[in-house]
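Shown here: the complex without one of its protein chains, the others still in place.
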Amino acid sequence: MAEFIAYLIAGIATGAIYALAAIGFTLVWQTSQTINFAQGEFVMLPAVLVLLAIKLLGAPIWLGALIGIAAFILVFGVGFKLTVVDPMIKHGVLPLAITTMALSIIMKEGAKDGFSAEAQNFPSFVPSQTIQVFGASISLQHLAIIAVAFAVIGALQWFVGGTRLGRQMQATAQNPTVARILGIPVERMVLLTFVINAALAVVASVLISPIYLAKFSNGEVIGLFAFIAAIVGGFNQVRGALVGGLIVGIVDSMAAAYISTQYRLAVPLVLLVVIILLKPEGLMGRKEERRV
Amino acid sequence: MTAPATHESLPQRSRLSLPAFIDGSLLTLVAGAVILWFAPVGMGRYGTYVLSLWLVMSVAVMGLNLTLGYAGLKSLAQAAFMGLGAYATAILTTKYGVSWYAAFALSGLLTFAVGLVLGFPALRVKAHYLAFVTLAFSTLIWLIMRNEQWLTGGVFGIANINRPEFFGIKLFGALEFHRFVVVVTFILAVLLWWMIRSPWGRAFTALRENPIRAASLGVDTRTYTLLAFAIGSAYAGFAGALYAPLVEFIDPSPFSLSQSFFLLLMVVAGGSGYLLGPFIGALLGVVLPEWLRFAGSLYLIIFATIVMLLLIACPQGVSGLLERGWAKVSGKAGARS
Partner (left out) sequence: MKSHWIIAAALSAGLTGQALAQDKVKLVDVVELSGAGATAGTNWKNGIDLAVADINAKGGILGKQIEIVHYDTQTNPGNTRAAVQRAIDEGTYAVLGPVFSGPIGASMQIAQRAEIAQLVGGEAAGLTMQGNKYLFRTSLSQTAAMPKIAAYLKNTVKAASVAVVWVNNDFGKGGRDAILPELEKAGIKVAVDVATEQGQADFAADAIKIKNANADAIFVYLNEEESARFLRAAKQQGITKPMVGETTLLGAKVIELAGDAANGVKGHVGLSIDAPIPAFQEFGKKFQAKYNYASDHNGLKGYMAVYMVKWATEKQKKFDKKGVADTLRGATIKPSEEPGILIETTIEQNGDLDRESFLAEVINGKQVISATLPKLKP
């Protein structure tokens, strides 16, 4: 039992990170038909930029974090939308998806050449201690990840459902044409989702980098699992991606524990195929939501 | 399976239905093959090898072009299919002494069959789900190649893969094998050219342009898309069967998911839905990095930036860019006459 709890907490912690990435992925997809294959790199880069700001400017941690995060949101929230998505979106889904693949190469190689090919320590805001729960060692870092990620997701849920701006964004996501007729500033709403996506990536990056260490290649697995989480959840904005992320995280942890470490990566993918075949719209999706 | 009798009345929007363009493609293929036959003379083994590698990758990209560019299906497993072909050929020729020609045919057959098995359930639900199923398949195949050491050599790969003979002529040298690759690639390209021109191919194109209309005209959508995917996968298998003896060594790394993405990048950058697009795409993906070697480790950034800017400027890729340029030039010439 203690063993199971330990696996479960570890799975939920990584699952929460996948959920953050998957929510941004889904938001951007719904409002602008952008399949962002660079989503994993979006989570990798903020930590690298923060360390770079600290190193280059000799700034204290809080200032470096501020500069790195602001630069990231500006370039990969606003800039990405205006310079890459806007000119391409009228040509359909595929060229844009391919462009994000190219972007992921640029981000990854840029981080490697411009920063370091080596992993670097990233400051943690939580002490690396453990507490005992039912005989299982639970790390405070994992608990902090879960707490912060859920708080952020809760706040986002409230924003989408409980504020005027959020509902306008929601309407844009569900049907841009109708939203436009209703007088919602669709363009501004789309831009907002890109900024939220970048902000979620920043949260995920800051939470996970103390454990993963900041490294250019960290986005590969996160991107793949966020993608799987989004599909499993059914491309449903917040709820689906949250459920998808947690499931993928827990399944991955349990697979390593009880199935095979050599085939660990296969288990979430098999789950993906099974869900597609049995419930094509995803666990939390409604049929009309998936227009991939 | 017979071709639909209605194909003549299908929409003729595609540029490929213009007879002049088709002949142009075939002529280019023939001329290209002749040039490539002689090109490596005096080029050194390195240049020859890069040309061969380019052609082999072109075959895989051609297959993906059929799947994506003509039938409009998104496959994320082209590199995995290439791996299936490469491992099948390597295992059959090194462990069981099967001749390369038989192994080549079996590799194509195997990937075709796997394509059918994989595509059937996915396409039954919805065409787009093929992307997700192939994503999973790609990683599973890679894991099997990496983990099942008794069969695949695992992380250590398979070494000393022999190159084939051609009626008693050994093709071990770089130039001889290059010419062999030119011939095989030429045959496969002409086959594809013929397929796309045939009623079958027109049905593919009709599907991409307007699936609902095609269905209403009696095209059996599911069978055609499934076949397009299976044939496209078989081309990856053929490419793998050439790749193994070209490199004389294989391990799982060139068949990973990121390589499948890279192949997709090549199709779109070269121009998806253009017969010659794959050659241009593979040129960008295989030969351009070699030219950019002077840039050291920065070349991947340069390459990706070129592709990104190209797609932002012209989503139809290089072929689209060329077509646009040609239209301008010929338009002016037309006005003058």
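A and B are the chain letters, set down in written order, and residue numbers restart from 1 in every chain.
Just so it is clear, contacts are C-beta pairs under 8 Å (C-beta built on N, C-alpha and C of every residue); 3 or more make two chains touch, one makes a residue touch a chain.
A quick note: this is a predicted structure, and the numbers were derived from the prediction, not measured.
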Residue in contact with the excluded chain [from B:102, B:117 or B:159]: B:159
Residue among A:89, A:171, A:257 or A:277 touching the omitted chain: A:257
In chain A, positions touching the absent partner: 3, 6-7, 10-11, 13-14, 109, 112, 116-121, 128, 130, 137, 139, 141-142, 208, 211-213, 215-218, 220-221, 252-253, 256-257, 261-262, 264-265
Interface with the unshown chain - residue positions in chain B: 27-28, 31-32, 35-36, 39, 42-47, 49-51, 53, 146-147, 149, 154-157, 159-160, 243, 246-251, 253-254, 280, 283, 287, 289-291, 293, 296-297, 299-300
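As a working rule, only the chains that are shown with their structure count from here on.
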Rounded Å distance, chain A centre to chain B centre (Cα mean): 33
Chain B contact footprint on chain A (complex, rising order): 37, 84, 87-88, 91-92, 94-95, 98-99, 101-103, 105-106, 109-110, 112-113, 220, 224, 227, 231, 262-263, 265-266, 269-270, 272-273, 276-277, 280, 292
Touch list for chain B against partner chain A, complex: 68, 74, 121-122, 125-126, 128-129, 131-133, 135-136, 139-140, 143, 147, 257-258, 261, 264-265, 268-269, 272, 297-298, 300-301, 303-305, 307-308, 311-312, 315
